[in-house]
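Missing here: one protein chain of the complex. Every other protein chain is in place.
Order as written gives the chain letters A, B and C; numbering starts at 1 within each chain.
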Amino acid sequence: MVIVLKNNYDQVQLDKLTAWIREMKIEPHFTHGESQTIMGLVGDTSKIDIDMLGALDIVESIKRVSEPYKQANRKFHPEDTIITLENGAKIGGGNLMVMAGPCSIESEEQLTEIAMAVKKSGANVLRGGAFKPRTSPYAFQGMREDGLALLIKVKEKTGLPVVTEIMDYEHLPYFKDVDIIQVGARNMQNFELLKHLGRCDKPILLKRGLSNTLEELLMSAEYIMSEGNEKVILCERGIRTFETATRNTLDISAVPLLHQMTHLPVVVDPSHATGKAALVPSMALAGIVAGTDGLIIEVHNNPQKALCDGAQSLTPAQFDELAGKIAGVKAVAYR
Amino acid sequence: MVIVLKNNYDQVQLDKLTAWIREMKIEPHFTHGESQTIMGLVGDTSKIDIDMLGALDIVESIKRVSEPYKQANRKFHPEDTIITLENGAKIGGGNLMVMAGPCSIESEEQLTEIAMAVKKSGANVLRGGAFKPRTSPYAFQGMREDGLALLIKVKEKTGLPVVTEIMDYEHLPYFKDVDIIQVGARNMQNFELLKHLGRCDKPILLKRGLSNTLEELLMSAEYIMSEGNEKVILCERGIRTFETATRNTLDISAVPLLHQMTHLPVVVDPSHATGKAALVPSMALAGIVAGTDGLIIEVHNNPQKALCDGAQSLTPAQFDELAGKIAGVKAVAYR
Amino acid sequence: MVIVLKNNYDQVQLDKLTAWIREMKIEPHFTHGESQTIMGLVGDTSKIDIDMLGALDIVESIKRVSEPYKQANRKFHPEDTIITLENGAKIGGGNLMVMAGPCSIESEEQLTEIAMAVKKSGANVLRGGAFKPRTSPYAFQGMREDGLALLIKVKEKTGLPVVTEIMDYEHLPYFKDVDIIQVGARNMQNFELLKHLGRCDKPILLKRGLSNTLEELLMSAEYIMSEGNEKVILCERGIRTFETATRNTLDISAVPLLHQMTHLPVVVDPSHATGKAALVPSMALAGIVAGTDGLIIEVHNNPQKALCDGAQSLTPAQFDELAGKIAGVKAVAYR
Partner (left out) sequence: MVIVLKNNYDQVQLDKLTAWIREMKIEPHFTHGESQTIMGLVGDTSKIDIDMLGALDIVESIKRVSEPYKQANRKFHPEDTIITLENGAKIGGGNLMVMAGPCSIESEEQLTEIAMAVKKSGANVLRGGAFKPRTSPYAFQGMREDGLALLIKVKEKTGLPVVTEIMDYEHLPYFKDVDIIQVGARNMQNFELLKHLGRCDKPILLKRGLSNTLEELLMSAEYIMSEGNEKVILCERGIRTFETATRNTLDISAVPLLHQMTHLPVVVDPSHATGKAALVPSMALAGIVAGTDGLIIEVHNNPQKALCDGAQSLTPAQFDELAGKIAGVKAVAYR
């Protein structure tokens, strides 16, 4: 940690600060210039609250030198984390996981049909929303526990592991047969939820918040890991920018950057990132060449008739075509 | 609602769409141009999911004409909502409420001292954090229920009503003597929490999310109101932008805009918006001339010694000086 | 164009507006609802200034139905534009152009060495900056006209066409042997410069501004095209967002979106988009699978020794490796 002092700092205050830092067993090193003094702190500075230091009259600015995330940090865990589901499906370390399915679960028939189709095309996990976070209280909120029951039924019929979103840790009992629990973008900093999920023994798919930095995403992963659950999968799903041509802006560079920063698997959601079905295939492939460990893609069997799914869903036929391209690109340019 | 059709739309699909719209008792009106066809839908379109329509092959784009928020909408409730606390303090309709206090509750002594000081300067509500949302799991998480107990104790000693943040509806029993329950920016779209607060009979201070639009803020208010609790206070606390000179960017124009859109009271938090104590006074006054119904300001008795509060807190003396200016400006330019 | 009228509009004002619209030979169509009136305008509305209409008391909001760009619009020019350089190299319509070279031209030796290297690896255009836009007046501003002279010399030696940035149309005489003239992101809305370039007979590489929408990018292309020069190449080079881990955020979805909107070729600049050499290869490949018509990549022969080039340059060896991957990916997943 580097502390830049104000030009005209008060020596008494600096002595207090120095003493306080030494109490934490950290030795400050000073660089005195003509018009600047810099304090370098080396050692375990993870306990120092950067906002506290910033409050001091004598401090001009502070720069963290070491990352505030520990358990997610690749520096202390150089090998990729590989997460294995109950049925043996793997993600991370070169294992690509393809999750596909409808935005919302509507009926057993719909879900079964889509599940069979995406499985045939090569998806190895079924996605489907039961608890749906909606901006409007007047919009369809999902089939909730009934939807979860259908999802488990279709898991048993098809043998596909399932991933679905949780919005409230009180609902955890309904998730006991779910293979991967998803935390949505809006809940990325719902810290009470994260702590509870940290006490589960299930993989957690943690989506990046609409305007959260990669460091904040890792700090949220850290909330889960620090409670004991190390099976965290990170998900880039688009960020909020000034551009209105897409629902969000897919930050594709997040994939290689996260791989530098952390050992955890990274997944791309091209459906939510763009909000437009026509863009999903090329963005999915962009994820592959960027080194993603997984994809999560919306597929719906009849977007036209149903009138109840987003503009971002592929048809099973479109998904099948994409699956072929994924295999082709993966063969020539994957990590 | 206006639906713009694609140039080469399929008539069979359009007939299906028209029939579906008529089922909802809405009559579509067509404007046919040389290269465009526009469908105007008038009537109660609040049940139509805009994402569903967008999924249709024949639809190019959609524009909502009426606002998706109902209970918060000023059109249907032209008078300002005035909320009265148990002790008679009011907010809204020309009643300015000044909330002040420390970021975190540290001890009874600290809290009492600050409460007495801000009360003397004219604050009519005491703020103080017990449950603290922190980006890092390793940072101080607040005194939690013990902090709340201290807050209630100081409320009784000083007669000041209190406002404090909730992070989990499971904690609601601890809040029974709290006057205003705050929902933090990170939980603005924690819809399960909002629904539970909608079943409370207490004023809710709802903070705008870091990257949420004003319309989304009102939709979150709508979640609370649609469950029966109409006592919602909105709070502008800065949005996330590219600028790094301040922690967030105070969107001061949100105040008059929200007053156009809704009848609910609007509060400004200049401390979190800027993250810098030196900017708090001028931003608080900007709130006043913009017509805010309230201010929520961090005050700490000894930022230097404590080493445990943000760079954004005023001292009681600075707050007292600000309170004088607030009164002066309010007298000449308030709504 | 759709005009939504305010609830309580004044009929006299509406009559004036209607008359004014009819003067422009456009017939308004009305949809009257219980609480809303919508005016649909069909015909050539490109002359109507949307800001003018918005100024009217009776207007609540306006939605453009047809795009404001004409000559760049794919609707009126469905086939891809293919631009051919003097030496026969092509871009667009399935022809991939790879532009590579140093950020700044430093010396004939440096430039020649890099040019030979990138040519060998398969680049078909040499890039090199002579006039350098720098945030600081104290930073190196490029070799300017001397740099351009070196660039032309190396063009002659190697046979590689060249692309380089213009900052002022007064410098146009120096560009007479340049093959592609680049307009930098900071000048995307320097309309006087664009108009002058519209009177040139050279391809223009127009970079997207840091915070400009795709529509604004096309409107700037329109400035060039409306003066007679139809050879415009668009370039996505990252946008400014809240994320600080990369210099900018590469908006990879801009590539397929621009291909939907316009017939003009689209190029990706992974070097400026990320500012980090380690991310360049994967972002270049993401461009390929997204369907880019070209890449523009910084290559420097000795980033370590020179101490004068960006963190974003590849070495010739890294570029060679990337070139191989580009060919591989292109073979399986290019448009």
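In this text, contacts are C-beta pairs under 8 Å (C-beta built on N, C-alpha and C of every residue); 3 or more make two chains touch, one makes a residue touch a chain.
This structure is a prediction, so every number in the text was calculated from the model and none was measured.
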Q) If the hidden chain were put back, which of B:Ile166, B:Met225 or B:Leu279 would touch it? A) B:Leu279
Q | Residue, one of C:Met167, C:Leu205 or C:Ile233, that touches the chain absent here | A | C:Met167
Q) Among the options C:Gln36, C:Ser121, C:Asn190 or C:Ser253, which residue touches the chain absent from this view? A) C:Asn190
Q: Over the whole complex, note the residues of subunit C touching the chain we left out.
A: 13, 20, 46-47, 49, 51-57, 68, 70, 133-140, 167-168, 170, 186-187, 189-192, 195, 210-211, 216, 219, 222-223, 226, 240, 303-304, 307-313
Q | Positions on subunit B where the hidden chain makes contact | A | 211, 213-215, 239, 241-246, 249-257, 260, 273-274, 278-279, 282-283, 285-286, 288-291, 325, 328-329, 331-333
Q. Since one chain has been left out of the picture, which residues of subunit A touch it in the full complex?
A. 2, 4, 7, 29, 31-36, 38, 40, 42-43, 60-61, 63, 65-66, 75, 211, 240-242, 244
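We adopt the following convention: only the chains that are shown with their structure count from here on.
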(Q) Quick check for the class: compute each chain's Cα centroid; which one is farthest from the centroid of subunit A? (A) C
Q. Chain with the smallest distance from its CA centroid to the overall CA centroid?
A. A
Q | Centre distance in Å when subunit A and subunit B are each reduced to the mean of their C-alpha atoms | A | 26
Q.
From the mean C-alpha coordinate of subunit B to that of subunit C, what's the distance rounded to whole Å?
A. 39
Q) Listing for subunit C: what residues touch at least two other chains? A) 211, 241-242, 244
